[in-house]
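One structure follows; several queries about it will come next.
With one protein chain withheld, the remaining protein chains of the complex are depicted in position.
The block that comes next holds chain A.
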Amino acid sequence: MELLYASCVGLLVTCGVFLILRARTFPVVLGLTMLSYAVNLFLFSSGRLALNKAAVLGHAEAYADPLPQALVLTAIVIGFAMTAFVVILAIRGRADLGNDHVNGQETSKNKTKGKA
């Protein structure tokens, strides 16, 4: 199962990074979201994978590591705030610059395409 888990994390990182390297804002935002899933899963797994050992006292014999969980919990919320900020920035950028290219301007090739 560890192998499967690590593969999932690796795949999420791959997809996230690929999307972040795209030229338009929206895929970049999706890529960031994906990458933050991967990072959260990665950090969470530093407490190792445990089945049926939720860290609620009195509900199990042994407990999963609660510390990474607490850290990831706030990371999820902060991640949301970050995603929200970036996406609003993308909207504002498009409103001010007139396009949604991450470099702030259409490349010359696309300008002609956009007009057509």
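We take it that a residue touches a chain if its C-beta (ideal position, glycine included) is under 8 Å from a C-beta of that chain, and two chains touch if they have at least 3 such contacts; residues count from 1.
Methods note: contacts and distances are computed from a predicted model.
*Asks:* One chain of this complex is missing from the view, so tell me which of "Monovalent cation/H+ antiporter subunit A", "Na(+)-translocating NADH-quinone reductase subunit E", "SoxAX cytochrome complex subunit A" or "Peptide ABC transporter ATP-binding protein" is its UniProt name.
*Replies:* Of the names offered in "Monovalent cation/H+ antiporter subunit A", "Na(+)-translocating NADH-quinone reductase subunit E", "SoxAX cytochrome complex subunit A" or "Peptide ABC transporter ATP-binding protein", the one UniProt assigns to the missing chain is "Monovalent cation/H+ antiporter subunit A".
*Asks:* If you put the missing chain back, which residues of chain A would it touch?
*Replies:* Touch set of chain A with respect to the missing chain: 1-30, 33-34, 37-38, 40-42, 44-58, 63-67, 69-70, 72-74, 76-85, 87-92, 94-96, 100, 102-104, 107, 109-110, 113-114.
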